[in-house]
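In this view, the complex is presented without one of its protein chains, the others remaining in place.
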Amino acid sequence: MNTLEVRDLSYSYPDGKPALRGVSMHAAGGECVGIVGPNGAGKSTLLLHLNGILPEDDSRQGEVVICGERITNSNLHEVHRMVGLLFQDPDDQLFCPTVSEDVAFGPAQFGFPAAEIDRIVRESLRQVGLEGFERRSPHHLSGGEKQRVCLAGILACNPSILVLDEPTSDLDPRGRRELARLIRGLPATRVIASHDLELVLDLCSRVYLLDGGEVVASGTAAEILSDEELMVAHGLEKPHSLQHRHPHT
Amino acid sequence: MRHEYIDRYARLDSPVHRLPPGLKLAIALALVISTVMVPISAIPYFAACALLLLIVIFLAHLPFRFVALRLLTLEPLAGGVGILALMQHDGLLMLIRILVKSNLCLLTMIVLSNTTPFDGILGVLRSLRVPQLLVTVLALMYRYVFLLIDQSERMTRARKSRTFAPRRGGRWKTAAGIVGQLFIRSTERAERIYAAMSARGWR
Partner (left out) sequence: MHIPDGFLDLKTAVATGVLSAAAVGISLRRLNGSLPRKKVPLMGLAGAFVFAAQMVNFPVAGGTSGHLMGGVLVAVLLGPAAGVVVITSVLIVQCLLFADGGIVALGANVFNMGVIGSAGGYAIYRGVRLVFRNERGRYLAVVLAAWGSTVLAAVCCAGELAWSGTVPWTSAFPAMTNVHMLIAIGEAVISSLAYSAIAAARPDLVAENPRSAPVHEGRDLLLYGALITAGVVLFISPFASRWPDGLEAVAAKLGFESTAIARPLVTSPLDGYTIPGLGSPVAATVIAGLAGTCIVFAGGFLLARLLAGRSRHEA
């Protein structure tokens, strides 16, 4: 059984514009899957469906199945815990006055025992390499540190699936390297949407190419990303590290 | 960031900083209330308060120059109202009373804000059962105020480097445009924050 299954998912924005058309994808336990595509392809919209934030009302068309359970209006709270969503801008999700409060937010909301939460916060910060950062204020942190605190906040809830929306776009090269290293080492199933094709090539085994709300291609990362014609046709380009390599090496 | 000075000393380590925030807030409040109530003739009281505050400043490792500077920048208002107070038959005494009391209270608040991080104060408010919504608003406000000030400064710099509108009217329109943009971006960010809060189970 796949940890994540999306079957024929469709969605239109409140103003009627279609965003997703019959999208199907899956991810097995522990796998790291990439989603690439031009701006406006619907990547973020798709990711928001994986955690249950979308659709806002009961207008579900298609299915999202997490560990065998279909997302419905009645299991949303549990879905939020099982699927951790990392947003592009860490300032949007690091909203508490201190680091420890922020990492503790998720566990507190999901009813983790109060006695455990301190330990969980410490452990999560250690996991992302930020021991001792508990009392720090978010506005004094660097972009990379902020993104790692956000990751800690999600790991603290012990999710089965990690969904990351453009995780490195606001980071400098060092922050990016550190985050990539962290993501690589995590055991959870991961879905990454990114413009950073080198990152996708580095971390993901399989890739889905999304354009105009549809999955136009899928395959291994090497296959998809080294297909120059395909990449360019959908507003992307072949990653530099593949430029001079034969696609089948 | 220039406004880093707000938190800069609040997170030092000293015997004073380690005291519980509720205690510090209570003492500050008591000090201010008693300063307001005690008649100006009780000079030893005011001297004792000043001495106490100076000792606390020393124990908290707060630079005296910093404190003095903060005090000075807040003087003008006291001075302004003080001048008005002169226009009554006990004017000079009233002026002295105002200056002594307001400076003592100012000093108290400066010391409080530089020995107690804001999240400590929020914790105290929560335990005093201040309504949840107000505490949430204060917390979010504190978290994002520096971000918005940065945005505002960036926009101001960008506009300055592009426009040649020396006329005051043009500058007002530009500044109002910045205020407008700040509001719009705030609403957009608020929506994204709500999405992030929901995604982490906020009920």
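We call the chains A and B, going by the order they appear; numbering starts again at 1 in every chain.
Methods note: contacts are C-beta pairs under 8 Å (C-beta built on N, C-alpha and C of every residue); 3 or more make two chains touch, one makes a residue touch a chain.
As the structure is a computational prediction, the values presented were derived from the model and not from experiment.
Colleague: From the touch rule at the top of the page, work out which displayed chains the omitted chain touches.
Modeller: B
Colleague: Which of B:I27, B:A50 or B:L147 touches the chain that is not shown?
Modeller: Among B:I27, B:A50 or B:L147, only B:L147 touches the chain that is not shown.
Colleague: For subunit B, enumerate the residues touching the unshown chain of the complex.
Modeller: 6, 28-29, 32-33, 35-37, 70, 74, 77-78, 81, 84-85, 87-88, 94, 97-98, 100-106, 109-110, 112-113, 118, 121, 131, 133-134, 136-145, 147-149, 151-152, 156, 168, 171-173, 175-184, 186-187, 189-191, 193-194, 197, 202
Everything that follows uses one rule, which is that only the chains that are shown with their structure count from here on.
Colleague: Write out the stretch or stretches of subunit B touching subunit A in their complex.
Modeller: 1, 4, 7, 11, 117-119, 122, 139-140, 142-144, 146-147, 189, 192-193, 195-203
Colleague: Quick one: in the complex, what on subunit A touches subunit B?
Modeller: 48, 51, 53, 77, 80-81, 85, 87, 89, 91-93, 95-98, 101, 105-106, 109-110, 135, 137-140, 153-154, 157
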